[in-house]
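Step one of this worksheet: look at the structure below.
Other chains dropped; remaining ones untouched in position.
Just so it is clear, A and B label the chains in written order, and each chain counts residues from 1 on its own.
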Amino acid sequence: MSLDTTVLTIETGRSRGVFDITAEAARFVAGRGDGLLSVFVPHATAGIAIIETGAGSDQDLMDAIDEILPREEGRYRHRHGSPGHGADHVMPGLVAPSTTVPVLDGRLALGTWQSIVLVDPNRDNRVRQVRLSFLGSSGK
Amino acid sequence: MSLDTTVLTIETGRSRGVFDITAEAARFVAGRGDGLLSVFVPHATAGIAIIETGAGSDQDLMDAIDEILPREEGRYRHRHGSPGHGADHVMPGLVAPSTTVPVLDGRLALGTWQSIVLVDPNRDNRVRQVRLSFLGSSGK
């Protein structure tokens, strides 16, 4: 048993929001056996979540984050970057940059309505990386 | 080393709230060796948390979720289901559906006051599944 790992490059452009990476994760584990998939975003202003996408909840999550962590000038001690950027740095305390998904016979054991998403509240980063790591029996 | 996995069926009935699954998890890892236990709920409107139960904090957590994500009509883009259901779909962004607990010599390495709980804000699902997966030395 060994760790197989890869890094996805996600072009988030100038938009902030939720980016569905389920298809990429499914492709990465396809053909493997049973194990655990670690999804990890190595950025201090991004998180990973597992939610339903495509029915509005992606935008609802961003709205909720903006209510919980208001992007007001002067509110945060962290003041580098554009206004509201202090909130971006608190977000990973609540929407963590790491999650783990079981993999069975090369398939993500997600529920029907679950998608793995990158949560990126930060407009200033146009490209994000996400590391996928599989620990289990390779099946290959 | 291989992944051992099982699915719990939790009867949540018509109530919403916090359901303690520590005993089931402890039973699942009993007799195994050292490893990591992944606890994963494959539903888009539920989460997994590790908190103290039985002294009020379970209900305190539900109250906090309802304050953070108010169940007001018209507040969420996601509008399927009963009123407030949009909030249920945002919750897993904050109370994630996945956690990992170390296992030592067949025992959960939880603290004295920690319990593993299913967090289910959704009244409309009467039965929930939780997947337990152990990766480590089987000890069996």
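Quick note on the criterion: contacts are C-beta pairs under 8 Å (C-beta built on N, C-alpha and C of every residue); 3 or more make two chains touch, one makes a residue touch a chain.
Every value quoted in this text rests on a predicted model; they were computed, and no experiment measured them.
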Q) In total, how many copies belong to the whole complex of which 2 are placed? A) 3
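By definition in this document, only the chains that are shown with their structure count from here on.
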**Q.** Intercentroid distance (Cα basis), chain B paired with chain A, Å
**A.** 20
**Q.** Interfacial residue positions of chain A with respect to chain B in the complex
**A.** 1, 34-36, 49-52, 55-57, 59-61, 64-65, 68, 94-96, 99-104, 109-114, 119, 135-137
Q | Residues of chain B defined as touching chain A within the complex | A | 1-3, 5, 36, 38, 40-44, 68-69, 76-80, 86, 89-90, 92-94, 96-98, 100, 131, 133, 135
